[in-house]
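One protein chain is absent from this view; the other protein chains keep their places.
Chain IDs A and B follow the sequence of writing; residue 1 opens each chain.
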Amino acid sequence: MTWEILSIIGTIAFAVSGAIIAMEEEYDILGTYILGIVTAFGGGAIRNLLIGVPVSALWEQSLLFQIALLSITIIFLFPHNLLRHWQRWGNFFDAMGLAAFAIQGALYAKQMGHPLSAIIVAAVLTGSGGGIIRDVLAKRKPLVLQSEIYAVWAILCGFAIGLGLAKEPIELYLLFAIITMLRVLSYIFKWKLPNKTGIKTASHHD
Amino acid sequence: MTWEILSIIGTIAFAVSGAIIAMEEEYDILGTYILGIVTAFGGGAIRNLLIGVPVSALWEQSLLFQIALLSITIIFLFPHNLLRHWQRWGNFFDAMGLAAFAIQGALYAKQMGHPLSAIIVAAVLTGSGGGIIRDVLAKRKPLVLQSEIYAVWAILCGFAIGLGLAKEPIELYLLFAIITMLRVLSYIFKWKLPNKTGIKTASHHD
Partner (left out) sequence: MTWEILSIIGTIAFAVSGAIIAMEEEYDILGTYILGIVTAFGGGAIRNLLIGVPVSALWEQSLLFQIALLSITIIFLFPHNLLRHWQRWGNFFDAMGLAAFAIQGALYAKQMGHPLSAIIVAAVLTGSGGGIIRDVLAKRKPLVLQSEIYAVWAILCGFAIGLGLAKEPIELYLLFAIITMLRVLSYIFKWKLPNKTGIKTASHHD
């Protein structure tokens, strides 16, 4: 049950983040739907590949499609002036997708009896897949590779699950909320990690 | 049988469209083969993932490889002056690939008993996969996300199959011809959908 709810949250979150980026890039209405759907199901497809579920199992979740299509519609109709802070909204939904799928990836690797290092890598790859697909298609540099702290939270998620700190549904939902919040805060306050040759403040819209 | 013929058409069409774009970008002869092959089999791989067939099943179609390699060779040797309208030719083959794979995706989803919304999404994702891979590798913005009407025809294809309007081989071939033609017409006459902030006439070679 928790698993299904995380799937629904992650899929909707990535659908909405894709739609918002499409609107930022001034795509037409159909481009907005397409980027939303490709982000949502690309993320789900990568998650499925990584956790050993056939990608085609996505089609069994017809409800998911309808929810994703509905979410994109709502975002598209949303009043313009309320979306002035689009980038922040886009990052908020991206953060939810990251958290939901990172938890699923880590749970799967944990369940397979893998060591902590593999659980952490599973969390990062599963969580960042949807955003990577979205950013590549929109010709942006993937969020996960930029200087803002992003993957740190997926790693934290891997630790929490790998060390058995989050197991029960309530703990997993709490973890989801914490990861989402930390990611949003790191975006708002521009937390950064050092790079090898000093901090470079490049705009990421190249 | 119809299924196999659609596979052959789709694979050849994407191979040729990849080769043409490689020549537009002035890649060398091998780059032309590579982009052709990656587009053809990338599209086939995405289709296989989405319809639940192992990607490695592609290797069983040895004939397909030979046909694809031959098609690329023909396009490469094609007289230069006949290819002056390259972009139009590239779009023509892309349109055939889109139509062939969209029909396969929609048929698969229909056969699984899914509702119309899932059939439509299957048509769009299966049809656009090959072109997305090609465009990302050539550092172009994916055709499906541009303002010209593209995915509309895959959606139409999903409707036709989802509502049972096209079932028999002859109907499917007719649908294939119609979708291809509509896509080519929408390219030639630059049909566009509105976007949220008005129509923007940006060149897509950024």
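One rule holds for everything that comes next: a contact is a pair of C-beta atoms (placed from the backbone, for glycine too) under 8 Å apart; a residue touches a chain by one contact, two chains touch by 3 or more.
A quick note: this is a predicted structure, and the numbers were derived from the prediction, not measured.
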item	value
Touch criterion as defined above, residue of A:Leu125, A:Ile161 or A:Leu182 at the omitted chain	A:Leu125
Hidden-chain contact residue, picked from the options B:Ile8, B:Val55 or B:Val152	B:Val55
Where the unshown chain meets chain A, residue by residue	49-52, 109, 112, 114-115, 117-118, 121-122, 124-125, 128, 132, 136, 139, 141-142, 144-147, 149, 151-152, 155, 192-197, 200, 206
Those residues of chain B which, in the complete complex, touch the missing chain	22-23, 26-35, 37-38, 41, 45, 49, 54-60, 62, 65-66, 69, 76, 80, 136-139
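As a working rule, only the chains that are shown with their structure count from here on.
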item	value
Whole-Å gap between the CA centroids of chain A and chain B	28
